[in-house]
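What follows is a structure written as structure tokens; I'll ask about it next.
Yeah, one chain of the complex is gone here, protein chain that is, but the others are all in their spots.
And then chain A:
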């Protein structure tokens, strides 16, 4: 495992291009595009103001930089550095901007969600979509980029419009039986749209592409409802995390629940491996750590190293007492992610913030629990294999795979706090994003993995 040097970064804006060749990052008003392998600067663009959002076009040819404060979007071309485009939303303001899947249209949402403006880079044409709903996740493109589903609100009722992306024609328009639609999400196969209600009511609605209601699911009433939703990559399962600290998995045949994953604070089942992060008190006890950061790269360490220990079975996890009188209480399943091969589901229950739960989707049971020393900030699956990267806002990055679990100290001067991370397309490298810096972590190829798994033997 190798780490790159540390680069500057602002607002956690760092993204790999969809083709994996480049890495775009922002420093204040500058956009830097680097080669993803060599980290050489390929291009450097200067925007008019602090960049608040960047996004690669699907063909990796353009990058849009949104400057919400100014209501501006600036688009840069990678092929033609001199090409530029600036979209000004004027007094209408700007709160969100994104590419259409074809990479030739930009969808800007004006302030107060008055409308969505669709700007074309090919023609002068501008389209407007009225009444977009201001919600968590009101805009969803299918994986193949053909269709856009948009949550709308008219006359106190929720609607969903499905547009054909090629010419922005309205294909379907239907109302959803929701109190307050909170989000929509296409299944990866683009045939089923999941829509869920706001947290006040537990309700999931499943619509076919042609607008038919396939099913409705409601687990309970009179309590805070859905907090997070995730489709499995095979479109076979829909995992719904809710405020009661459970994940309910619906199947794609009957759209009924097939299992319920609770997140108990104590784990009694001896079959479940609980990896507990522990501080490593006297340094350099080599045998216990599976992956050691290479000494060559490792600089002076500011925080003590840590390692994973396998906890003895009745494990009680640290729980957080949520403030009941505040809005958005820190309870319930706030993060869900299926592994790309569908075999695992990683979840985080917000009132047990230090733990990441990994569920075996094939056997529909808990597989592993990772308990960190501090609250889990983010986790993401390797796009190529069942490998989970976790960060907790400390100077370490944690990797889990079915074979084992490691904690890796990020080398660097000062305190490099990993707040977020994102995988490269190939799964070979991982961008670790801190408040002001970012670095890349290159993971070992085959031979490195071999030694790692060899070392894992003394873990288990």
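Heads up, the rule we're going with is that a contact is a pair of C-beta atoms (placed from the backbone, for glycine too) under 8 Å apart; a residue touches a chain by one contact, two chains touch by 3 or more; residues count from 1.
Throughout what follows, contacts and distances are computed from a predicted model.
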From the names "Monocarboxylate transporter 13", "GPI-anchor transamidase component GPAA1", "tRNA-intron lyase" or "Afadin- and alpha-actinin-binding protein isoform X5", which one matches the UniProt record for the unseen chain?
"Afadin- and alpha-actinin-binding protein isoform X5"
Of A:21, A:53 or A:115, which sits in contact with the chain we cannot see?
A:115
Out of A:164, A:213 or A:323, the sole contact with the unshown chain comes from A:164
Touch with the omitted chain, as defined above, among A:11, A:28, A:136 or A:189:
A:189
Could you pull out which residues of chain A are in touch with the chain that's been left out?
58-59, 77, 82-92, 102-104, 110, 112, 114-115, 119-126, 146-147, 153, 155-156, 164, 167, 169, 171, 179-180, 189-191, 208-210, 222
